[in-house]
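Please see the structure below; I have some questions.
In this view, the complex is presented without one of its protein chains, the others remaining in place.
Entry: chain A
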């Protein structure tokens, strides 16, 4: 039980370090799938691990054992989960379930009200234009979803750029990107260590839509320009600065982009050659996720065996006990 139950917890500390590199080196569609799966699988696995540790701790408590007629002593001997560890696991489990449930409830309500709003916007072709000087454009999930664009944004961009904007937002709706964001967010709500995965997914869905728009219009530089123009217009009208000092290494590997926000990174990615699928990264990620799932199954199985030994679960089949410990097994049926 020991290694298997702790392995997902250990991986949830290490794996998030790979989230950002994956989001920037792997083709965005594949990256989105890998990152969302990582957040979700690790989130579920770590929650199960906390649950297993808490249960193991509980069955070792003599008072509860007395109430439930099982052997606390056997439990302690077979799986001596330290009481403080079990207590901590129990508290973390409570927190994880609570925040995950709250996030799920909120997001479900937000998506439901977005769908309602989309249905309330009359439009023949899924495009809604609102009178607003402020340049703004977004995709609103719905059945079907809507692309909402302000007149300010339309004025900012030229005709070809309007097509890019539409292709980008329609890609969000067609591929249900809000679901990827929500699922990755759910994993991160259950385990805050996984937050880098959720952040990376919000970036890769934008990249995915950018590349989709580039495919639709056939010009990645033009998409880069449209994204940058829209962002600068939305940013307002700050006094243009003269300094371009310090930006010499913009396209270099360790340039200022390392600390930059998502928009400049998207633009730089579009100006650079397209990313490939990176089989190596994909393999490492899937191997990590497979290891996590195997550990969780093994740990759950171990707990089942322990419950059998102490007499909570039904006996069936052999359980893994050291022969020299079997004399401690006080059968409640005896």
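Going forward, a contact is a pair of C-beta atoms (placed from the backbone, for glycine too) under 8 Å apart; a residue touches a chain by one contact, two chains touch by 3 or more; residues count from 1.
FYI, contacts and distances are computed from a predicted model.
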For the chain that is missing from this picture, which UniProt protein name fits: "Transcriptional regulator", "ABC transporter ATP-binding protein", "Cytochrome c oxidase subunit 3" or "Toluene monooxygenase"?
-> "Transcriptional regulator"
Looking at A:28, A:43, A:185 or A:311, which makes contact with the chain not pictured?
-> A:185
Given A:10, A:61, A:85 or A:128, the one touching the chain that is not displayed | A:128
Cross-chain touch to the chain not pictured, restricted to A:139, A:214 or A:289, is A:139
Omitted-chain footprint on chain A covers residues 106-107, 109-111, 113-114, 117, 120-125, 127-132, 136-141, 148, 150-151, 153, 156, 165, 168-169, 172, 177-178, 181-182, 185, 205-206, 209, 224-225, 227-235, 237-238, 240-241, 243-244, 247, 250, 256-257, 260-264, 267-268, 271
